[in-house]
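Removed from the display is one protein chain of the complex; every other protein chain stays in position.
Note that the chains are named A and B in the order they appear, and that numbering of residues resets to 1 at the start of each chain.
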Amino acid sequence: MPWYCTACNACTIRCPRDVKPSEMIIEIRSSLVENGDIPLAIQKALENTFVQKNPWGKPRSKRGEWVEKLDFKVPHISETKHKRLLFLCCVHAYDPRCMIIPVNVAQLLNKAGYEFGILGEEECCCGNEIRRIGELGLFEELMEENKANFKEYGVEEIIALSPHCMNTLKNEYGDMGIKVMHYTEVLSNLIKEGLLKPEKTFEKELIYHDPCFLGKQNKIFEQPREILNNINNVKLKEFSRSREISLCCEGGGGRMFFEVEAQYKRNSETRVEEAQEKGAEVITTACPFCVMTLEEKAVEKGLAVKELSEILMEVI
Amino acid sequence: MGYALIISEVRRGVFEERNLDAIGIANLAGKDAYLLIPEGNYNINGNMVDKIIKVKTEESMFLNPLIITGLITKIMDSSASPEMVIFTHSSSGIEMASYLAGKMGLPIITDISGYEKNGDIFFKSYYSDKVFGQFKKTKESPLILTVRSGSFKDFATDKGKQAEETTVEGLSGIEERSFIEYVEEEKTGVDITKAEFLLSLGRGVGNKDEIPKFEELAQLLKATISGSRPVVDKQWLPKERQVGTSGKTVKPKVYLAMGISGAFQHIAGMKDSECIIAVNKDPEAPIFQYAHYGIVGDANKIRDKLKDIIQGG
Partner (left out) sequence: MDILVFVKRVAATQEEELRIIDDGKNIDLSKIPFKMNDWDNYAVEEAVKIVEDKGGSVTAISIGSGESDEVLRRAIAMGSKDGILIESNETIHDPALRALAIYNFIKKENMQFDAIFTGVQSEDDQFAATGGFLAGKMGLSYASMVIGIDAIENGYFVLRRELEGGLQERIKIKTPCVLSIQSGINEPRYVSIMGIRKASKVERKIMKFNDYAGSGDAVIDLIRWSYPEKKGGATMLTGEVDAQCKELLEILKNKGVY
């Protein structure tokens, strides 16, 4: 049962006694991990992360391969002036569906003349999910390795592509003296400053889904909406449950690596149905896990899911 | 010209086809092929080898490395020692070959899938066939080999004359290791991880009504049905049939994926299959990156055509 938790944090936010049930679930999982009493799929994800530094066991040497899809060179962080690091996240580095997200964001930053660099194959998993699975020792190792790199290259600012990475880098890595932001925060500023201009119109009816780790856990509600509302013709629709009470897509807390056995109506299905009722044609969000969990159900019902950067690429 | 002693593999009365690979490499290396086999009514083309040595014993003795080594040692200590002892690269082959090598202190190279006559060089797989190591023996001595199934059988040719036959005395059991019985792996329901040939279905098959038609195809092909998560979620197939991170990890000989686009959770569960064949409408489907063979097309159309061809003879 503890493996059902998606680490959305709704319980902790709502708790009238400040019990922090989500932290208690991590502790329960942690003791299960120490006893080796864990689902096989979770075990594989942890072992993969131990060896290849990503839960899917993809080669670390290919972590930087996504840049081949760009027609300009992304420098290593050490070669940059401003020491702004684009922190990629394992999903963006390896998943064929999500690899487009870093490609898009890199193009947008480049277009706005906003300098950034990457760690390439030196980057390792941020550990956000690993900590929530309860493998605290492994989380520490990942954190130490990333922190050592940040220090070595004098990183001053981190632009995290995934809200999950952002969360742990910002709240759980301790005080590194580094400003950690989600990419939507950066892009929304660049749009405000006029460095990026969405010029074309977006013709389809759009609804925005708040990722738990971006919204309710880190209070970034406005920037993604500002970016979208800035696009010609867009009147963003809202779910009945949005912002602080947004319904989780069930992609967090290790659930991307492990599917629960039970047959029940997945939240993603509820979500897609509501989007449909509200007359949306496209669901947009700003988290790779949300994209993947929602898309599976959306496609069945004839809806599209687009990550926010995909929408922006269409209008800029 | 010396000879190669080939230890044949027989299972419940059948002379296994992989023996041909052992005969093939003996030919390729220019050695006469002497076949060691338990006495019995095995179906062998006697023209393919130069000599058949029948052992008055039962089949199970050929599964025992200790006993076989005793027999081979006797042959090797005699005046006419073979230049090679060849086993198939199988469960019993590797067991006997390595034991014999240790017992006699002889060089051994296993899982041979290539040979270069010039220089007497043997190719063996490293890292699951990502690279091959080219080996030579460094001392003048008989060489022990295990050969990969399918690698040399084309070189096992008819020599145009019937092999000479001799019979040697039987072997008796020993206390150190004894055969009890053959066991068929227990089957509780369907275990897709044990299947050699999976016909795996994805969302691309359309709807539940299509499933029985794939079951018919599976029956014709003698394949086992498995599926991706969406198909199981929709209860088109039972959970025990699911391949992927949330289902089972499978490594069949052939994985025929129909209508599966290849989400990474699915790929993780089947990418190590020996041969992956993908049928999908979308030429950009990620599964084609992992497949050995691909057909861009409608899974249901391909299914019906396959059935037609098979049933049409």
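One rule holds for everything that comes next: a contact is a pair of C-beta atoms (placed from the backbone, for glycine too) under 8 Å apart; a residue touches a chain by one contact, two chains touch by 3 or more.
As the structure is a prediction and not an experimental result, all values here were calculated from the model.
When the omitted chain is restored, the residue from B:34, B:115 or B:288 that touches it is B:288. Considering B:102, B:206 or B:238, the position touching the chain not shown turns out to be B:102 (whole complex). Among the residues B:2, B:30, B:133 or B:170, only B:133 touches the chain that is left out of the figure. Those residues of subunit B that touch the chain absent from the view are 11, 60, 63, 65-66, 69, 90-92, 94-111, 121, 123-139, 141, 175-185, 194, 196-197, 221-223, 253-254, 256, 272, 274-275, 277-278, 288-289, 291-297, 301-302, 305-306, 309-310. Interface residues of subunit A with the unshown chain, by the touch rule above, are 33-34, 36, 38, 40, 43, 46-47, 50-53, 57-62, 121, 135-138, 140-141.
Just so it is clear, only the chains that are shown with their structure count from here on.
Note for the complex: subunit A touches subunit B at residues 41, 44, 56-57, 94-97, 257-259, 261, 263, 296, 300.
Per the touch definition, subunit B reaches subunit A in the complex via residues 203, 229-230, 233, 235, 239, 245-246, 263-265, 268, 286, 289.
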